[in-house]
Structures are given as C-alpha cells and as structure tokens.
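Provided herewith is a single structure, encoded as structure tokens, for subsequent inquiry.
With one protein chain withheld, the remaining protein chains of the complex are depicted in position.
For chain A:
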Amino acid sequence: MVSYRYHQYQVVGRALPTEGDEHPKIYRMKLWHTNEVRAKSKFWYFLRKLKKVKKSNGQILAINEIFEKNPTKINNYGIWLRYQSRTGYHNMYKEFRDTTLNGAVEQMYTEMASRHRVRSPCIQVIKTATIPAKLCKRESTKQFHNSKIKFPLVFKKVRPPTRKLKTTYKASRPNLFV
C-alpha cells in the first residue's frame, strides 16, 4: 500500500536561458506520482508535448508536495483523464468519494486498472476538481449524499484480529450474520 500511495506535487520549470531568450516562460504543473523523482520526470514528459523543451535544455525551479488541507472531511472528487486502451486514446470522467484528493487519485488508478485493464503509465490526469454534491453525475457517488444514510452490513466475514492467528482449517462453520 505504501509503495503506490500517490502524492501530489507542484513542479515549476522552464527552459534554460539562452542568448536568444534571456527570460524564458516559467511553467507550473500539478502532478500525481509516487515520489519526487518520478514527478519531475512526468513534468518533462508533459512539457515536451506542449513546448519545445527537454530535460537537457531545461531546469526545474521548484518541486513541492501539496498536502490535503482537511483530511477529515469527505469530498466528491471528479477526475478527468485521458487513457490509452488497446485500440486508441479515450477521454473519461470519473467521480470518487474520498477524504483526500490523493486518495481519490489512487482510487482512480486502481479502478482504471481493474475495470479497463489500463496501467498507470497509460493514464494522464487532465483535471481534478472537488464537486459539490448537487453537480455530481454518477449514481454511485450520489447514493451516498444522504445525511440519514443507513444500511446493514449484509455479509460479515469473521477475521482473526491478527494475521498470526490465521489458520487454514476451522473447527466450525463461521457465523456471517453481522
């Protein structure tokens, strides 16, 4: 779990100043990746596609990690992404409910991998936003917009409290009712 916890980074970079251009334009990107090194690499990947600049003739001015301001509040996050499937590129919009944006982005990556077999290098996050409840489009997030939400846990698997107490064979059948 720790290995693919996505972090949000703000990367600021520009081309190196030359005699022709003393003050090249500075670009800022917000990215998600597992660590700073990969985030910097991702920054150059995107910047190469947008401007005529590469890591060899550019410089990163700053890279800062962005943390969630209020991780105890649940938000609805909408993520716009572009992904590569076996047949071509597609755009997609997905909604997630989570306490942090990083958690929602991680949910997105795992969901794309499971539902569409798209691995993380083939996903580009276009935009993310915190969506107020009224503007959510997906039923699966809208069904939790209920201040009197109430549902039973139908299938309760009994687990030993630590993995040390796990046994392959049990003496009796488990009781799954709540």
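Following the convention adopted for this analysis, a residue touches a chain if its C-beta (ideal position, glycine included) is under 8 Å from a C-beta of that chain, and two chains touch if they have at least 3 such contacts; residues count from 1.
One rule holds for everything that comes next: contacts and distances are computed from a predicted model.
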Per UniProt record, name of the chain withheld from view ["Pyruvate dehydrogenase E1 component subunit alpha", "Septin", "Large ribosomal subunit protein eL14 domain-containing protein" or "Signal peptidase complex subunit 3"]: "Large ribosomal subunit protein eL14 domain-containing protein"
Hidden partner chain, touching residue among A:23, A:86, A:157 or A:173: A:157
Options A:18, A:114 or A:147, residue touching the unrepresented chain: A:147
Option touching the unshown chain, where A:72, A:87, A:114 or A:168 are the choices: A:72
Sites on chain A contacted by the missing partner chain, in the whole complex: 72-74, 97-99, 140-141, 144, 147-154, 156-157, 159, 161-162, 178
